[in-house]
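Every protein chain except one is present and positioned as in the full complex.
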Amino acid sequence: MTLLQTTPTPTPTVPKPGRAHRVRPFLPLVALVVLAILPYSTISLPGIFEGPLNSPGTLQLLAICLIFGGLAAGYDLLFGRTGMLSFGHALYFAAGVYGTDILVTRAGLPLWQAALLTVTGGTILAALLGAVALRTVGIAFAMVTLAFAQVGAILVARDFGGLTGGEEGLPLDVSGLPAGLVGVTNTVNLYWLALAYLTLVVFVVHRVSGSPTGRVLAGLRDDERRIGVLGLDPYRYKLVAFTLAGGLAAAGGVVYVLIVGGASPHITSSELTLSLLVMVVLGGPGTRWGPVLGGVLYMYLDHRLTAFGTSDAVDNLPAVLSHPLSQPLFVLGTVFILAVYFFPGGLAGLAPRVAHLTRALRPSRSPTP
Amino acid sequence: MEPVLSVEDLSVRISGLHILQGVSFTVAPTGVTVLLGRNGVGKTTTLRAVLGLTPPAGEVRGTIRMGAQSLLSQPTHRLVRGGLGYVPEDRDVFAGLTVAENLRLAERRGTSPAYDKVFALFPELDRRGRQRAGSLSGGQQQMLAIGRVLLNDNRLLLIDEPTKGLAPKVVTEVAEVLERVAESVPVLLVEQNLAVVRRLARDAVVLAAGKVAWTGDAHELLLETALTKSLLGVGSAEVSAPSARSELAGPAVARKDQL
Amino acid sequence: GSPQDTATGGGDSAAPVKVGLVYSQSGALASYGKQYIEGFKAGLDFATKGTGKVGDRKIEVTEVDDAGDPAKAVSAAKDLIGKGTKIIAGSTASGVALQVAPIAAQNKVLFISGPAATDAVTGANKYTFRSGRQSYQDVVTAKSFIGDPTGKKVVVFAQDGAFGDANEAAVKAVIGGAGATVSSVRAPASATEFTPFASQIKTAKPDLLFVAWAGTTAPAMWQTLDQQGVLASTTVVTGLDIRASWPTFGAAGTKISFLSHYFDGASDTEASKALKAKVNTIDLFHPDGFAAAQMVVRAAQEGGDDVDKMVTALEGWSFDGVKGTMTIRAADHALLQPMFQAKLAGSGTEFTATAQKSLTGDETAPPAVAMKG
Amino acid sequence: MLATRGLTWRIGEVAIVDSVCLDLEPGEFLGVIGPNGAGKTSLFNLITGLRRATEGRITLDGQDIGALPPHRRARLGLGRTFQASSVFGSLSVRENVRLAVQAHRGGSMALWRRAAADREVAAAADAALDRVGLAHRGTALAGTLAHGEKRKLEIALLLAGEPRVMLLDEPMAGVSAEDIPELVAVIKSLTGGSGRAVLMVEHHMDVILDLADRIAVMHHGALLACDTPETVMANPTVQEAYLGESL
C-alpha cells in the first residue's frame, strides 16, 4: 500500500519581473512583523473575533492557533517531508505539556528549568521510542507509534502517583511563574511566546528541509530502497527526523501549558494526532506555509465554531439546519470534506491556482513564432 | 478499406504541458501499424488517450473513433469490453495476485477464455500459476501481460513496447506470436526494437515532439536511409543489416523442452 | 491601543452587571449544560423577582460554549475577563472547573463552579465557589444506607482515574473512618466487558457495594452485576443520574439503592416550585443553575463591582435553594446542602423516583479543607 | 575486486540463485545474459544487499561484505541501477542527482547548512546529467519523465555516486534506438582505464557484444558459462536457450 505518496502540486516557476520578485523573500519577515505588532491594534473584526484584536480573548485564541500552526509544521517534517505517517505525535506534545506542568506544579521547579528538562526529556523519549518504532514501516509504523501514544494516554488517565490528575487534568500552579506570564492582562506575552514558537518551528523546518539532510528525507519519502543503495542509512535519517519533530512538539507543549494554564488528558488522545494529520492535509503537506495555515485554521474553527453554533443566525434557521449547525463538530467535519473537493492539495495549493487565474486573466503577449 | 481506428487532431495537455499537439493517423483493419519515435515524444500518451486513461489532471481534445463509434467519452472498461485490448508499457501485472489470478481476472464474462492458446505460447505461465506475479522476473511479467489480452477476442490491440526487457529468444517468440495474432486482429504497436518492427509492421506512424512526422508504409520507411536517419536517428543500413549477434550465432535449434 | 488594555467594569451605577456563563452547550455533557442553563434562568427570575435586575442594574448574561474542553473554557474566561466581566459561572465538567478556578484567582474575579462534582473545587481559592454538590457529599449519603458501619465490609467499584480515586478515598475516609473495612475493585474507564469485575465483587461478599461509574458503558456494567447476582446478594448504592439515564438501568434499576443530588419531587420548597413552573420536570442539574443564579444576584447586590466584597457577601451566606437550605461555608466555600436517598420504580421507559429519606446539609458536610489560594 | 563464492538464494526448496562463483577484475566489463527469470536481477539484489543470501560469500577487495546492509556496501563503492526505474518521483531531476552526489560525498547529517548552496555538489550533479543528456530536463519532476528518460536518470544517479563496481540492470530496456549509441558511449566512458568494474545485465545482444570483455550466462539460477563473447556465443546451449532463431 502506498500510503505515503503525497501528490506534489507542481508549482510553475514563473519568474516574476521587477519588484515583486525582489520583495518575495522578505514576505515572511513582513508577516512576522505584522503579527508581532498586532496586539497594538484595536481594530475589531466583528464575526471573526469576539473583541478587538488586542483584547485578551482574541490574543488567547490567536496564541492557541499559532501554537497549533507550529505543531502542524513540526508534524509535517515527519509526514509531508519524510513520508512517515506517525499516529503517535500527540505523545510528545503531551510530554511537553504534562512534563512542564508536573515539574512546576508538583516539583516546584522554576519555569526555565522545567522547560529545559521537559524539552530534553521529550526529545530523548522521541529518540528512544523512534528507535524501536522505526524498525517497521508504513501502516505498521503508524500503528506502533499509535500503540506507544496509547500507553501514554493510559498512564495519564490512570493518574499514577497522583501526578497527572487523571481525567480532571492538572491546573498549572502559577505561583512560581514569572509575573509577566500570569493574569489576563499579560495574555499578550503568551501570544508573543506562541509567535516565537511558531517562528522557531517554521525556521527550523525550513532550514532542515533545505539542508542536505532534508534532501535525503525527501528522497526517503519517494523510495527508501534507493536511498540505501546510494549509500545512506535510511534508519538514521528517519530517526533524526522523528527525534527532531518530537523535540519540537515537546517545546510546543511547554508553551501551550502556559497559555492554557493546565494540562488535560484529551491532548494525549490519538484524536489529537489525527487532528495534526488533518491540519497538515488541510494546509498542504510538504509545503512551507500549508501546514501552518492548516493548523491555524483548524484551531480557529475548533474554537470559534462553538460560538457560531450558538449564534442567533443559526438559531433562527429552521430546525433541520439549526440542529446540525449548532454542533461545532458537524461544521468542522463538513469543512474538511468540502476542503478536499474544493482545495485539492490543501490551502497551499490555492496560491498557484490563484496565480494561474490571474495569469489567464492578464492579456497575454502574443507569442510570435 | 475502412480504418479500424482513426485519430484526428488529437491533442493532450497534462498539467500545463502540451504533450500531443494535433496528432492524426489511422490504423488499418488488418496487420500491424507501428508507432515510432524517440523517448518522450508521446507514444504511450497516444495509446492511453485512445483507451481513455489520461490522468485526471490531463485534458484531451480531438476525435478518436473506431468505425462509427466515438471513443472519447466512454469509460475505459466499456471500451475494453467492446474489444480493445491493451498491453501497458510497464507491464502492470498485479504483483500481489498469483499468475493464475492475474489471468482469471482478464477473463471477460460471456466469452470462453483461450487458455490453450496462451499456455501454448507461454508454457511458463502455466507452470508458474501459483506464483505471485510480483516475484516473476521482468520477462515473465511481460509474458503475463501479453498472455492476459490474448485470452479474449479483440477488435484491436494496443501494445506498448512488448519486447522490452525480453531475452532475444523470447523477443523472437513474441514477434512470432504477434505476427500470428495480427493475422486476425489489427494491432497498434509501439516498439523500439527495429528488427521487430521490420518483421511485423505494415504501416508506420512516426511521432516527433508531439506531432506526426511521417506516416506511410513501414517497409518504405525502413528502406529509405535518409528517412530513417532523420526520423529515427539510425541509418537504414543498421536496421536491415544482420546484427553482430547473428554473425556469432550459429544455426538456431528449436528445442524448447531443454529450457 | 496597548496590548495590555482590558476593559474596566463599568463603575457607574446603572451599567449592567456582566455575568459570563461558560458551560457545555455541545459535546458529551451537553444535556447537563442544558439543565444548568435552564436552572440558571429560572433562578435569576426567582432571585430578581422577575425583573432581571439588581437594584437598577440589569444582569447581562453572556453564554459561551466550552464543549467540555478546558482549553476552550480558559480562552472563554480570559475573553470575558478582558471585557470586564467580574462574575463567571458554569463549568459542567470537573476538568474545566479546575482550570478556570486559577484563572479567576489570578484575575480576581468571582467564579461559581457548576455541576462539576470534584472535591478539589472546594477550597481551590478565595474567588472560587460552587453551586452544586461534591463527591464527598454523595459518599456521606451512601453511608446512611448501612446504619452503623462498624465491622461492616464495604467494596467500592469505580473507574480508574481521578473520579474513581476521589470516590474511593472518600469512602475510605467516611465509611472506613466510621469503622467499616473498605476495599476496592477498579476497572478501566474504557472497559466494555464487566464479568471479571463482577466476579471479584461477588467473591468479596461485601455488606455494601458503592458504585461510582459514569459514562455510556454504565448500562452494560449494571446488567453484568445483575446477571452475576451481585445486586441480589448485597446492598448496592450508587448516585442517581439524570432522568434520561433511568431506563438504561433496565431491570437492575429497582434493585439499587440510590443516593441522589436531586430529582423531581425530592423537595417541596418555594424555589423548587418556582423552578418546576419554568421547566415542568426538574432534573439533576437544574438546582445547580438555580443556585448559581441566586449566588450571582447576592454577589451583585452586596458587592456591586467589588469582587472582594462579593466574596465576603457570599461567605457564610445561607439561602433557600431548590433542594432546601443551602449554606456556603466561609472557610472553604463548600456548599452545604441537603442530599437524598431514592428508589426507582417502574419498567420499560417509565421510571419514577421516590425519596426514601433526606439528609440535611450539616449531616452531609464535608470536612473543611484549607483554602489553597 | 568483486568476488562471489557459492552464492545461493533459496525460496523454500527452489534455488533462485544457485552457487554462483563470479570474479570481477578491476577495469573489467562483465556482461550477464540469460533467459528471463534466470536469476540475474536476484544476483544483483544479493550483491547489493537488498536480499540476504542463504549460502555463500561475497567479497569486495577481499573484505567479506555478505553481512552488511545495502548502504554500507554502497559506501564501499558498490553502485547499481534498477531494472524497473526507481527514481525519486517527487523531486526534480536535478535534485535526484544532487541527492546521489551528496550521498557519495559522505552524506553527513548536516541539518543547518543550505543544501542548494553547495556548488561542488551542484556542479558534479550537472556534470552527471550532462553526460546522460538530460541537462535540459533538470527542473522536471522525475515522476513525470517518459520511460526512456527515466532510464537515463537512473544512470546519472549511478554516475553521481562514482562507484568502483557498477551493476547495471538492463540499462537499454525501452531506450529508443536513436539514443542507444549515446548511452552505450556513456557506459563505455565509465570504465575506460579508470579501474572501475562493471557488471551489466542486458538483452540487447549487440550492446553486450560491443561492451563486454567477458560474458556470464545464467540459467536456472546457476552460472552456465563465463567466457569471452566469442566462446559464449558459440556455445550451443546458449544459442538454444537464450538466443533462439534470429529475426
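Just so it is clear, A, B, C and D label the chains in written order, and each chain counts residues from 1 on its own.
Please note the rule applied: a contact is a pair of C-beta atoms (placed from the backbone, for glycine too) under 8 Å apart; a residue touches a chain by one contact, two chains touch by 3 or more.
Note that in this section contacts and distances are computed from a predicted model.
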Which of "Dihydroorotate dehydrogenase", "Na+/H+ antiporter subunit G", "Branched-chain amino acid transport system permease protein" or "NADH-quinone oxidoreductase subunit I" matches, in UniProt, the chain that is not displayed: "Branched-chain amino acid transport system permease protein"
Which residue of C:T62, C:N125, C:S245 or C:T352 touches the chain not shown here: C:S245
Chain not shown: contacting residue from C:D45, C:D160 or C:D305: C:D160
Residue of B:P3, B:G22, B:G62 or B:P88 in touch with the missing chain, whole complex considered: B:P88
For chain B, residues in touch with the removed chain: 51, 53, 75-78, 80-81, 86, 88, 92, 94-97, 101-102, 104-106, 108, 132, 134-135, 148, 152
On chain C, residues whose C-beta touches the chain left out of the figure: 27-31, 160, 185-188, 190-193, 195-197, 199-200, 216-220, 222-224, 226-229, 242, 244-245, 247-248, 250-251, 349
For chain A, residues in touch with the removed chain: 1-3, 5-7, 132, 135-140, 143-144, 146-148, 150-151, 154, 158, 225, 270, 274, 277-278, 281-282, 285, 323-324, 326-337, 339-341, 344
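Here is the rule we use: only the chains that are shown with their structure count from here on.
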Chain pair, A-C or A-D, that carries the greater number of C-beta contacts: A-C
Centre distance in Å when chain A and chain B are each reduced to the mean of their C-alpha atoms: 49
Residues of chain D engaged with two or more neighbouring chains: 144
Residues within chain B bordering two or more other chains: 15
Contact set on chain D toward chain B in their complex: 33-41, 83-84, 144-149, 151, 170, 173-179, 203, 205-206, 209-210, 229-230, 233-234, 236-237, 239-247
Residue ranges of chain C touching chain A (in the complex, touch as defined): 1-7, 25-26, 63-67, 69-72, 74-76, 78-83, 94-95, 98-99, 101-103, 106-107, 118, 120, 160-163, 165, 188-189, 373
Residues of chain A defined as touching chain D within the complex: 6, 8, 10, 13, 207-208, 210-216, 218-219, 221-223, 225-234, 236-237, 240, 244, 286
